[in-house]
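Excluded from the complex is one protein chain; the other protein chains are retained at their positions.
Now for chain A:
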């Protein structure tokens, strides 16, 4: 009964926060409400028995996305007055959302209640996957090709951002926040390490650990620590692509190892080595994700040749 009350309260709060975030007049208010929405969303995932999603939502949805929005707002400088929308302009999107919402609700009610055949299949093959947590097994063994491409999506988001990143804004940091961020750092490293290790047999894993590390690094970076953490540093670039590099190297090694078979199978880990390969990939993926997410939030125009030519062009155009 009390849990039912909790659920109802959670749903009501989620809806209220979402509406408030969309309708709020100031962008900074909208972002704060959105962060609160993300935290409650994480709770909701936990209530829906999806702790992996809850962790990811808390770290990325509530944490890093909020930080991303705030840094974007900070760089806007003086905001141009947002145009006021007329009554009709507001009405059409609302109508669209309502119609889609009811359509989807109608469809969701039609879905069969029993789970599909895949969860059973996953549990059946779990022993051969090298890890005992089904989510990690799906991500890094059964459907590892998706994960490889997802890592690439993250890297691409960074590459795209670096193309258009504005010049950095220098702001002084607050002494107290600087010392606090330094105190926080070791704690975050330990927590991220735990999350990474836990991923093998319980909720956790590279994405969550990476996001947590990134959150710590962003706090430090915003307090003017970690000055070496920039795209122009070749080692940073090296570790930003390390997750993918190790992944590809592991795939190729495993592929060559299985070459004795008649038809070598792409992306197949040898069962006895699977555990170590997955751990290796996870470690480097965590580092890569952490660095990529950090650079995304504090994106500064790199001084590498990546954008030098364009910068000159822009200056020429301005001058």
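To be clear about the criterion, contacts are C-beta pairs under 8 Å (C-beta built on N, C-alpha and C of every residue); 3 or more make two chains touch, one makes a residue touch a chain; residues count from 1.
To be clear about the criterion, contacts and distances are computed from a predicted model.
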Query raised in the report: If you look up the hidden chain in UniProt, what protein name do you find among "SCO1/SenC family protein", "Phosphate-import permease protein PhnE", "Multisubunit sodium/proton antiporter, MrpD subunit" or "Sugar ABC transporter substrate-binding protein"?
Result: "Multisubunit sodium/proton antiporter, MrpD subunit"
Report summary line: Missing-chain contact among A:22, A:95, A:127 or A:164 belongs to A:164
**Report entry** Interface with the undisplayed chain - residues on chain A
**Finding:** 103-104, 107-108, 110-112, 115-118, 121-122, 125, 141-146, 149-150, 152-153, 156-157, 159-160, 162-164, 234, 237-238, 240-241, 244-245, 248, 251-252, 255, 265-269, 304-310, 312-314, 317
